[in-house]
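Working notes, structure below.
Chains shown are a subset, placed as in the full complex.
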Amino acid sequence: MPSDVISPVGHSTVGSLLRAPFISARGIAKSFGGNHVLRSVDIDLYPGEVVGLLGENGAGKSTLMQILSGGLQADAGSIEMHGKPICFLSVAEGIAAGVSFVHQELSVIGALSVAENLHLGRMPKTKLGFVDGSAMRTAAGRILARVGASNIDPLREAGTLRAGEQQLVEIARAAARDPSLLILDEPTSSLTPHEVEGFTAYVREARNRGAAIVFITHRLEEALALCDRIVVLRNGSIVSEGPARETSREQIVTDMTGKPAIYEHRPRHIPATEIALKLENVSDGRHLHEVDLEVRKGEIFGLFGLVGAGRTELLDLIHGVRKLKSGEIKLFGEKHVVRDPSVSVRSGVVIVPEGRKTAGILPLHSVRDNASISSLRRFSRSPFKNSSREKQRMEEFRASLGIRMASDDQRISTLSGGNQQKVIFARALMANPRLLLLDEPTHGVDVGAKVDLYSIIAREAEHGLTVVMASSEVPEILALCDRVAVLSKGRLAGVLSRNEMTEDHILTMAFREH
Amino acid sequence: EPPKGGTIAAVENTKGPIKIAFLSFQNNPFWTPVTEGAAAANGYLSNSNATVDFVDLGNTLSAEAVVAGIEGALAKKYDGIVVVPIFDGTARIINEATEAGVPVFNIIAEGAAPSERLAFIGQDATSAGRQIGEYIAKRMNGKGKLGVITGYFGATQHTQRMNGAIDYLKTEFPEIEIVGPFENKDKAEAAYSLTQDMMTSNPDISMIYVTAGGPFGAAKAVKDLGLTGRVGVVGFDHTPDNMQYLKTGEMVGLLDQAPYQQALDASVMLYNYLVAGKEPPSKVIPVVGKLLTPADAK
Amino acid sequence: MGGVEAIRALGRQREASVLVMLAAVAIYLSFASDYFLEPRNLLNVGRQASVVAIVALGQALVIIARGIDLSVGSVIGLSAVVAAVLMRDTGSETVGLVAGLLTGLACGLVNGVLYTRFRINPFIATLGTLSVARGMALLMTGGIPVTFGGFAEFVGAGRIAGIPVSLLVMIVLAVAVHIFASQTVRGREIYAIGDNPKAASLAGVNLKRTRLFVFAFSGFLAGLGGLILAGNLASADPNLGMGYELDVIAAVILGGTALSGGRGSIVGVIIGALLMALLNNAFVLLGISAYWQVVTKGLVIIFAVGLDGLQRGAEED
């Protein structure tokens, strides 16, 4: 998708060599417990340059940036800013020195308005010492417009915004500080193509103003289109570095993973006989209207739509989170009465939900507990849990999904995002499902892991598992799906078969009701 | 003729209808005879065109509740108020009511701070403590160990009852050793545990004095420890729980405050004052508690 | 229509259902008792709500910031006792009153430091100070109430043009705290740290200082509440305020503040405190028996919040 949104023009022509670096780090090392996350990393960031920092999940990208911004302290190494050694002991010191960080995890304050969020930590005051609401509102409007989000009302409570809009608010918050160093850690993961456009324009503007920018993403096309220089991190060391123009997607993937990893769609024959899932005239009374669908057993069925199209709602309906207003859902020919997700899970309908942090992980629990939570009742006929079965299945899934962790007793919150997502996959697959629902399954997942996940999905489908997958990434749909249904504003715009699927076609349908 | 248990007769009503508010709490059996006394007064005075309305101040005893109750009674334009003020902090509102022309009759217990009430009928907590102290000394033959359990640290009535006894014993019977005091927050189960622990660390205790709620918990502990007859419990109030242990012998003394009579007499005296301006016999009408002993329980 | 829209918007506020409950009780009372609507009675209700409401203002900020302060009841007692003892011993009213307020502030600071520096869960830290402060009040007085009067008595029991001074104090403070919470930087930061402490901290909000502030403020208001309460009673009892913490927290939560932090309004707090005072007034006016009072109080609390829950329906948690 993003390749045509971000045009590969306008690279900075000023050679990096001509300037002094804004920040320059030498020999940065960091480990957590016995886990060496960074091993002697050297990096220079120049004003007026966009650096794409790429690497697999857990490569250490976020950790490195946290160290540069003052959120973490390095175990070894030195950092110089404008040639002077510095050592930020807190985020506040980093902010004061002109570093802005858009974090990987959404961190808007839901209870505050958008305008307040944008000014948090430095709200303007009137002469009397009160918050200057009108100044804040005007400034907020201006900043939002800069990142292409002028449609967001500055007075709205931030908690009521969509994830993508919240992400834009965070970008705007960083932008508002006119930072000298702007760190963007997977800022685009829940943006629509349109929103990505506004974002791109802002990044270019900031670069032209002389900001040093670090852009972390798992969407390689975006990185290639937007960045001047690409730095690839693997296992805590920099493995390649060079101008974006001189590298390619394939080269980056090889650098990241140590091997070329391309997932090829293999056409499969799906017997037309058994209908696994049938939706008849399904409405939820709010977001979805009269949806009819048929998904065959063993099929990988895509759901595409723009943000707000109702993909999540549709999956929620099937999973029983949301109540059916009218219509009927049939599962393998039987009426599927959904009262509660727990009933669905027991009848073999599982989900990998959107929003890993809010709806996916149990942050205080171990990796194993996270993976087994959906299967406890299946593993054991008695009220007692079956720990050995859990351990054994965990080990199988660790191996088959390639989950990187020190031990399965480790808290899941200490894993990198992509590995957390694999654990959620393990949870779903462990429950031995008949129907697997995936909502944005590869958000924040690196290419290597993505390929792993694609293979896993395809393998499971091969074995007869039915998969319904909502995704915002057209390449993903194209790579994986046997058919795709396109939703537009809560209505079914159409279903495309494999040979009808093209990027153009899909996007046109998605805009139908707009 | 006053009803049974009352000692004051009502005068003739020449004033027209009279409304008296009777403000009291209700959180344990102690209050039952108070309520009954108020009801009896209402029945008796209804013949004289007067009503006594019982207003329940709830089940948490506090000065604020009393203040709110009096404020409410003033808003409802009662002619007179009978109240159980208990706390020091109630003097101000009582004065305010008196100034507003609504006489207030205090019963059972009042704070140490003086107020402009019409009169107070009740037991003086310090002398009640002393009365019990005398009894304790007699039972202990002037020597030995006495364990003390008080309701709430800092509750005036409890402290006065406690000090009334302790001060008396310290000066008159220095050979009696005091263990404690410990706080049981008016809870019988806490009295039980405290008694158990006191008997552990002072096996020679021969008497336990509980100043407020839950004395029967101490009695039950004595019983469970098999010390009946060797250790006695003294406390306050003629409630069914306490009486039971008075019968079986763990409880050896209970000081009763005649709450029924206090409630009835106070209401009638207030009525007499309202219709005939007849002042009560004195500002403070002491009620000498009746000390119930095992002999009374038989 | 603007009007209808406004009512709808009101209905979406969390405090709305408590307001409805308050109105329902008030309307019922105005029929059931001839005395309820008398200005004097209404002012009494206001006065009776005032101390709980004032202390609840501080508690609300603590809870919005994701803390809890169980010590307020004891701080009420300790501040009153310190003020009264110093007033008695120095003969200076000013010294006494200032010392009382500073005592409240100091208790709040201790709570705040225990939380921010010693990382003790606020529930436990303030449960500890609850006990320590009460013990100190008892030690200072030997358990015997101290007479307390003068200006504090005027604030606690006096009236200006018929209106109880403590009610006026409450109104002024409520307005001030409302403006503080909604219009100042510190106020907004309190909401931010309650909603998402980590994100707020990353955005540059000073977590420790803000937390320290809310606890100190809560302690200060509890101290003020203690002075008013003791002034009203003209007596500083070391047991003053015992058990207040539950009433105060209930007022805050009835008013729609979430225990999980980040949400809550000052208006709601005042409505919550008024509802509780109104119930007590109703019991006295209607002469309801103590046991039914206890039952009724529980039912009203459940209904007041239940309305809100039902209205929200299957929304979320």
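Chains here go by letter, A, B and C, matching the order in which they are written, and residues are numbered from 1 within each.
To be clear about the criterion, a contact is a pair of C-beta atoms (placed from the backbone, for glycine too) under 8 Å apart; a residue touches a chain by one contact, two chains touch by 3 or more.
Remember, predicted model here, so these are calculated numbers, not experimental data.
Participant: Give me the full-complex composition, label by label, with copy numbers.
Facilitator: Across the whole complex, the chain formula reads A x1, B x1, C x2.
In this section, only the chains that are shown with their structure count from here on.
Participant: Once you find the CA centre of chain A and the CA centre of chain B, what distance in Å lies between them?
Facilitator: 71
Participant: So what's the Cα centroid distance for chain B and chain C, whole Å?
Facilitator: Roughly 33 Å separates the two chain centres.
Participant: Counting only Cα atoms for the centres, state how far chain A is from chain C in Å.
Facilitator: A distance of 44 Å separates the two centres.
Participant: Going through chain A residue by residue, note those that touch at least 2 other chains and give them in order.
Facilitator: In chain A, nothing touches at least two other chains.
Participant: Mark out which residues of chain B touch at least two other chains, giving numbers and ranges.
Facilitator: Within chain B, no residue contacts more than one other chain.
Participant: For chain C, which residues count as touching chain A in their complex?
Facilitator: Residue list for chain C touching chain A: 179, 183-185, 187-189, 191-192, 194-196, 198-206, 262-263, 314.
Participant: Would you tell me which residues of chain B are touching chain C in their complex?
Facilitator: That would be residues 25-27, 53-60, 62-65, 67-69, 71-77, 87-93, 96, 111-113, 152-156, 159 of chain B.
Participant: Note which residues of chain C are touching chain B in the complex, please.
Facilitator: Contact set of chain C toward chain B: 33, 35, 38, 40-41, 44, 47-48, 51, 137-138, 141, 143-145, 147, 153, 157, 229-230, 232-235, 237-240, 242-243, 280-281, 283-285, 287-291, 293-294.
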